[in-house]
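The complex is shown incomplete by one protein chain, all other protein chains being positioned as in the whole.
Per-chain numbering from 1; labels A, B and C assigned in written order.
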Amino acid sequence: MKRAAIVGASGYTGRELLTLLARHPGLRAEVVMTARPGAEPEPPADPDEPAIAPFDAGRLAEVDGVFLCTPHGAASEVARAALARGARVVDLSADFRLRDPAAYARAYGSAHPAPDLLAQAVYGLTEHARAALGGARLVANPGCYPTSILLPLLPLLAAGLVDAAAPIVADSKSGVSGAGKTPSERTHFGSVHENCLAYGVGVHRHLPEIHQAAGTDRIVFTPHLLPAFRGILTTLYLQPAAGVTAEAMRGCLQERYAGEPFVHVRARGLPELRHVRHRNRCDLAVAASGPLVVVVAALDNLRKGAASQALQNMNLLLGLPETDGLT
Amino acid sequence: MKRAAIVGASGYTGRELLTLLARHPGLRAEVVMTARPGAEPEPPADPDEPAIAPFDAGRLAEVDGVFLCTPHGAASEVARAALARGARVVDLSADFRLRDPAAYARAYGSAHPAPDLLAQAVYGLTEHARAALGGARLVANPGCYPTSILLPLLPLLAAGLVDAAAPIVADSKSGVSGAGKTPSERTHFGSVHENCLAYGVGVHRHLPEIHQAAGTDRIVFTPHLLPAFRGILTTLYLQPAAGVTAEAMRGCLQERYAGEPFVHVRARGLPELRHVRHRNRCDLAVAASGPLVVVVAALDNLRKGAASQALQNMNLLLGLPETDGLT
Amino acid sequence: MKRAAIVGASGYTGRELLTLLARHPGLRAEVVMTARPGAEPEPPADPDEPAIAPFDAGRLAEVDGVFLCTPHGAASEVARAALARGARVVDLSADFRLRDPAAYARAYGSAHPAPDLLAQAVYGLTEHARAALGGARLVANPGCYPTSILLPLLPLLAAGLVDAAAPIVADSKSGVSGAGKTPSERTHFGSVHENCLAYGVGVHRHLPEIHQAAGTDRIVFTPHLLPAFRGILTTLYLQPAAGVTAEAMRGCLQERYAGEPFVHVRARGLPELRHVRHRNRCDLAVAASGPLVVVVAALDNLRKGAASQALQNMNLLLGLPETDGLT
Partner (left out) sequence: MKRAAIVGASGYTGRELLTLLARHPGLRAEVVMTARPGAEPEPPADPDEPAIAPFDAGRLAEVDGVFLCTPHGAASEVARAALARGARVVDLSADFRLRDPAAYARAYGSAHPAPDLLAQAVYGLTEHARAALGGARLVANPGCYPTSILLPLLPLLAAGLVDAAAPIVADSKSGVSGAGKTPSERTHFGSVHENCLAYGVGVHRHLPEIHQAAGTDRIVFTPHLLPAFRGILTTLYLQPAAGVTAEAMRGCLQERYAGEPFVHVRARGLPELRHVRHRNRCDLAVAASGPLVVVVAALDNLRKGAASQALQNMNLLLGLPETDGLT
């Protein structure tokens, strides 16, 4: 039985990891801590949940793998401490997603806290990173929006099925859990229920991550807030390359993900958030729409968009079966 | 005091009209009927609401104007009966929106029920149809999605600010009231709450209406269902013509709608559904996003997307001040 | 045209008053201010809404009536300032609801801020206070929960239809707007949606107000939080006096409220929150249930539970028709 630490366990993704690890046959949550020394965890409402201890870097030596569910900026030093103690690290924050520290500074408004570690970080979009994940010690777990955009987009770009000059539109709709647990005017029930809004148009922090991973800055990304708690639905609008049909694109995705347990390409119908809620899977579908092809992706932002993908990655880092704890 | 009839008063848009007319200084709901003779109206839950009588064509002679809140297909014959009795008609169904009966047959799956009336029907996107509305007797009230797309788009197209060759993406998100009151698997609370889905990709019935009114079929339209009751948020993605900026587009819309009480172009910030809920207004905003310009439109689908616009139109048909009952 | 001030206009009840006054034929919102001098109001999202000015006691001299939508404790001094300038005051906070300053101190944890004003304050449960409201200068607007409990209960107690010794159970369910606009863990969307909870069992601050107004402390009151924004549904469980039936209780309420425009006693069926949402009315129904009689009351906590009742009271204070702005 391998042992894991969860740092920042009181947030939404931390709790989701606790739920997943409770069913894992080969990895257990040995150390469950807050993100910072001073943080005072509330006692668990649920008698079946473990207590959350105050942060203690020394305890990172007790485990094989560390999940970082900390705010961006704070993750870097914990990652350094964990690596120094020999643990493998999956960081769910944004600290190691951008390869260029200058891009980080532009997006997050302060200098990168650990530029020397960037070179060894692997961008963990699992289905597209297995070769690098095997020997990795530090994984940058992708953002929730980027995961929903890159899973459908990367195979189509790689196969040359998308017009190389036209803009690509990614219109994403997310539940409010993506904004985290901290109370704010935006997360107040009165602001969310019966509401919908676009935000961060052209400037969202996930945009450089998407551009970097897709290898193009032609992608126009607009996130929207849904009156819901969980889930991301992304609608992609693609100009097909000359002569390419929606069927060809669907076939490309079906072939690429044929053996993948956590990406499902629908033969017919469209994915809905309810199909992937509390599930570890991203669902995709393709449909023609006038001159463009529409691709719809649905995932649970706290699962395949965060905790599930982190566990997929950790399984690979620790030499465990990739699907353990996830099926 | 002018008199109005509401035919199909038990549906969502019919009730919304009742609410609006209750405050109208110059038009009262004289005749309030079901959409069909046999329909058995439930007694009003609200003691302040009028009873809904079974449909009786003869009573159309008692009024100056008739609102048709009937299913498509059924509206045509009531419109004919009302016109024959001298009443003006605003039809909130789809029967008179498409000028070409063949297009109607393709979209709605049966022959147009009254092709001889099509020529006199005015497409009532009020802010763009006033010249024709003055002398009109029959108005086709625009669909909710088309209203949210055409209000921002028409001025930009007319001014040549949009690339004339590139596709235009309209990604719309709607509350479930747009699907009407009839219970179905899709409108069940268990299917709607915490869910979001795309539907009708490339084939929605509002698509030919949008294409006709915009004068181009380059528009790619995807409707989505929100876990909410009211409201449409539309996100438009536009390729600007050479040298055109987001600021130029915003300026164009601000100038076009400067004197309009029911279209508001924001100088900063983005519209949200909660800003327009239970209001008669469409809110617009413009923002640059990489190579494209994003325009966001928000309206209440039961108000500016249906009942409010219908009342604007009826006011004009009957020679009443356009804003009566709406401010 | 009389003039009103709204102090604390950015909160939920303040905005609701703005909406109501916008349609009032004889009273306009002349002064619209924050609750405190330093408070920085956000610019209104809605172009039709007035700007909210920083608090300025001097401006209270410009108006005939003042609505206080301030937190408890802060209202007292503004009330004193307004009264000194000759204005009538309706206080929507809790400062003047309890006649005994010691009871206030027990419930609110600090000494009453203006005990000398208590004697002149009238408890404004409008339908039961008209005699006193005519000459009043200061009105304590009842709490939302107490309004939903007292309107059905007072006539039944007065008529002796309720067993004088048995406990009375009031089980209330409220939308989250009752908790106000301030973001907190409790009002976070993630805590409210799909949740329901009881709170303040036996110790809620509205309990002494209910006991005082009903003249008995046999009432057991449990508030619950609903996954909804607006509305209170209260279910009362009453032991009838010997020989009293549910029909007799219904008859008593129907007779008592026969001429009241804002209390509706249903002849059949049960009230629902959707029947009273955005309405100024409290709906009541009575049904037998084994050895007890169940009375259900529904109102919109921001309307009849707050702003509407405040406006009813202000109309009476200023000699305006009681229903102005409310029908």
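Just so we're on the same page, a residue touches a chain if its C-beta (ideal position, glycine included) is under 8 Å from a C-beta of that chain, and two chains touch if they have at least 3 such contacts.
Keep in mind that what you see is a predicted model, and the values were worked out from it rather than measured.
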(message) Let's see if you follow the contact definition: name the visible chains touching the chain that is missing.
(response) A, B, C
(message) Touch as defined at the start, partner being the missing chain; which of C:84, C:132, C:164 or C:198 qualifies?
(response) C:198
(request) Just name the one of C:18, C:52, C:162 or C:233 that touches the chain not displayed here. (result) C:233
(request) Using the touch rule from the top, list residues of chain B that touch the missing partner. (result) 12, 176-177, 181, 183-185, 187-194, 227-229
(message) For chain C, which positions touch the chain that isn't shown here?
(response) 166-167, 169, 171, 173, 175, 191, 193-199, 201-202, 217-222, 224, 226-231, 233, 235, 237, 239, 270-274, 277, 287-292, 294, 296
(message) Suppose we count only contacts with the excluded chain; which residues of chain A make the list?
(response) 23, 45-48, 193-194, 264, 269, 272, 274-275, 278-279, 281
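Note that only the chains that are shown with their structure count from here on.
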(message) Report the inter-centroid distance (CA atoms only) between chain A and chain B in whole Å.
(response) 39
(request) List the centre-to-centre spacing of chain B and chain C in whole Å, with centres computed as mean CA coordinates. (result) 38
(message) Measuring centre to centre with CA averages, how many angstrom lie between chain A and chain C?
(response) 46
(message) I need the residues of chain B touching at least two other chains; which ones are they?
(response) 193-194, 272, 274
